[in-house]
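The structure under discussion appears below in the form of structure tokens.
Excluded from the complex is one protein chain; the other protein chains are retained at their positions.
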Amino acid sequence: MSELTQELKARIISQLNLEDLTVEDLDDNTPLFGDGLGLDSIDALELIVMLDKSYGIKLSDPKEGRKVFETVQTMADFIEANRK
Amino acid sequence: MKTDVYIAGDCVFSPLGIGSHLNFERLIDGESALVPIKNPDLSDHQLHAARIDDAQWKGKIRNSPYYTRLESLFIRTIEALLQAHSIPPDERTLVLLSTTKGNISLLHSPHTSFHGDRVYLPEMGKQIQNYFGFSHRPLVISNACISGALALAVARQLLQYNDGYDHAIVVGGDELSRFIVSGFEAFQALSNERCRPFDRDRNGLNLGEAIAAAYLTKKPADGAVRILSSASFNDANHISGPSRTGEGLYRSIREALRLAGNPPIDFISAHGTATVYNDEMEAIALDRCGLSEVPIHSLKAYYGHTLGASGLLESVLGIHSLRANRLIPSLGFEHPGTTRPLRPIATPVERPLRTFLKTASGFGGCNIALIFEKV
Partner (left out) sequence: MESLYIQSFCTLRNGTIRLNGEPIYGTSENTPVDDFLRSAYRQLHVDYPKFHKMDVLCKATFLATELMARDAGPYPTDTALIFANRSSSYSSDEKHATGIYATQNPGASPATFVYTLPNIAMGEISIRHQLHSENVFFIFDSYLPEFLVPYTATALYDKQVREGLCGWTEVTATLCDVLMYRVGRSGSMAHTVTNLKRLYNDHE
């Protein structure tokens, strides 16, 4: 697990109040939405806020968001490619 | 037999002006209250929104510096209603206030001179009661965006089952604030141009402010409109997104129709916020009820989404439409944009109108349907 994915998992768990989950429980490739972690539309918006606040990346197209937030790995890849 | 309840009078205070007839005429003329607004008190971004100008209310009530901006707007509107209909503020008159956030603009705001306690909705109710000398403390309903319509339903129920009350004054409103705007921005729910309810290219809602008031009685008078039925059911699906099948709204409409004796519906005043999901959900719910052929409008492109006022404001305009036998066009609609068909009203045609259905939905999964009938 890279440092970024580790950090991301911790941020996700804390930001989204996933209290019963630990960083170890969360796999890099588990689908975050739908079957998998089962996050919802408000969680998606919170992740957008997190991308902006913690990594300086502004995401306003919801369709782009869906691809970026598929898994922790896709998020990490996107951040690596776009962070300021 | 339950007694019938009528709306015998009303008043609207919007950016288009004060007076329901005036507002109705402006809508028929195709005028919208929505404009680009650049106001750092509200947002760091430019908004497309509807705001009541200070000149329309500042200094126009007694002891005006004593009241908050929203209280002043409420008071001005109630005053106009009371004067127009000679309503006695006595113990046989119920007063209901509908608002989602009341004086929330005072909370932690760097600009306020009012005491923090004023944020509490009962405090706002007290101020309004004291201004008019109402015998009873106003009942406050805060139930998201269905509050205005729900307040009508609650007032009706109270009048029907209480011999001690003859009339009710129902007033609904909210004001624009950084509190509210920032929240909708975080939801990415706002459009930065005039909204397009039901349209293929709709991309979000506009916020607006208005105060609407209705005077309810148990005796019909000239021009009175009967509240024929009301029904409200929760989606039980998600706290901020509507049910994809429109379950709660479907049940509300279906039950309102059943209670009303399944009358023909001459037009529908929908919630129509112009978000992708709301309008789609409404189209589904209406189609499931067999109402997709009924002329429909949303008034959100004239006034924006007025939150605690919306259900009441839009009902009042619908009532004027009934009285004038004239449909209000669904401003902002050009191309069909829902998977189930709808018939948005294109021009202000005149035709005999007797009944209309008002629908509203809100955060928390709440929904309501009201049916009005001209007497």
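Which chain is which? They are A and B, in the order written, and residues in each are numbered from 1.
The working rule: a contact is a pair of C-beta atoms (placed from the backbone, for glycine too) under 8 Å apart; a residue touches a chain by one contact, two chains touch by 3 or more.
Note that this is a predicted model, so its numbers are computed, not measured.
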Q: Touching the absent chain in the whole complex: find that residue among B:183, B:290 or B:341.
A: B:183
Q. Which is it among B:248, B:318 or B:332 that touches the chain not included here?
A. B:248
Q | For chain A, the residues touching the chain missing from this view | A | 16-20, 42-43, 45-46, 49, 53
Q. In the complete complex, which positions of chain B touch the hidden chain?
A. 2, 100-102, 104, 107-110, 119-122, 125-126, 137, 139-144, 150, 154, 157-158, 160-161, 178-179, 182-183, 185-187, 232-240, 247-248, 251, 362-366
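Just so it is clear, only the chains that are shown with their structure count from here on.
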Q. Using the average of all C-alpha atoms in each chain as its centre, how far is it in Å between chain A and chain B?
A. 38
**Q.** Of all residues in chain B, those that touch chain A in their complex
**A.** 186-188, 238-241
Q | chain A - residues contacting chain B, complex | A | 40-42, 45, 48-49, 60, 62
